[in-house]
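A single protein chain has been omitted from the complex, and every remaining protein chain is retained in its original position.
On to subunit A.
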Amino acid sequence: MSTVVPLSAQLINLFAAVILLLAFAMLAQRRVLPLINLFALQGLTLCLSTLVVAFSTGQAHLYGSAALTLVLKALLLPWILHRLVRKLQVKSDVEGLVNIPTTMLIGIVLVMVAFNVALPISQLASTISRGTLGIALASVMLAFLMMIVRTKAIPQVVGFLAMENGLFLAATSATYGMPMVVELGIALDVLVGAIILGVFFFQIREQFDSLDIRHLEKLKER
């Protein structure tokens, strides 16, 4: 391994680190609106990192994915979520199943696990961004953790979407992105999913007068 790391690789690693940091910030953020803003910021960072990979490798289709990320994850989805929060008049979210310091500690353990799982694969990879595969898997796991510890519907959905961000990063860092047709399909699914969830929120709200999903724990094996 050479000691001189090219500037583009350094930039990619920097952006990946920012994405991981944002994943931790989302885990710690209790209020709904700042949470959505953090999610938008993560989308933006993802777009920038994809742009750098595209520029340094000359992979033309990655510009397309970067544009898709910008429109969908940095603008459209946060906008939909903002509208939902306003329409549903969601109060700030102040509780979780596990307190925040504990959550952060679990998060750190998850990051270590993710790096160990990703290590053999990133050694095989020949891409400029291979070092970020561990980070990608770590942000998937952190998003997953967020879905587990949050008890309100909107943070759970943000966790779900953040998981998709992590997967997208994994795809760019291991293989320079999936074929365009697949990426378009995934984007369509995410968008339709978000819209369906929006409809669904109104149904939950109509039924329970709240978006606390602890109301949704009646169906159990007795």
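As a working rule, contacts are C-beta pairs under 8 Å (C-beta built on N, C-alpha and C of every residue); 3 or more make two chains touch, one makes a residue touch a chain; residues count from 1.
Everything that follows uses one rule, which is that contacts and distances are computed from a predicted model.
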| item | value |
| --- | --- |
| Missing subunit (named according to UniProt) among the choices "ABC transporter ATP-binding protein", "Hydrogenase 4 subunit F", "Acyl carrier protein" or "ABC-2 type transport system permease protein" | "Hydrogenase 4 subunit F" |
| Residue in contact with the excluded chain [from A:Arg30, A:His82 or A:His215] | A:His215 |
| Footprint left on subunit A by the chain that the document does not show | 117, 120-121, 124-125, 137, 140, 144, 147, 153, 156, 160, 163-164, 167, 170-171, 174-176, 178-182, 185-186, 188-189, 192-193, 196-197, 199-200, 203-204, 206-208, 213, 215-219, 221-222 |
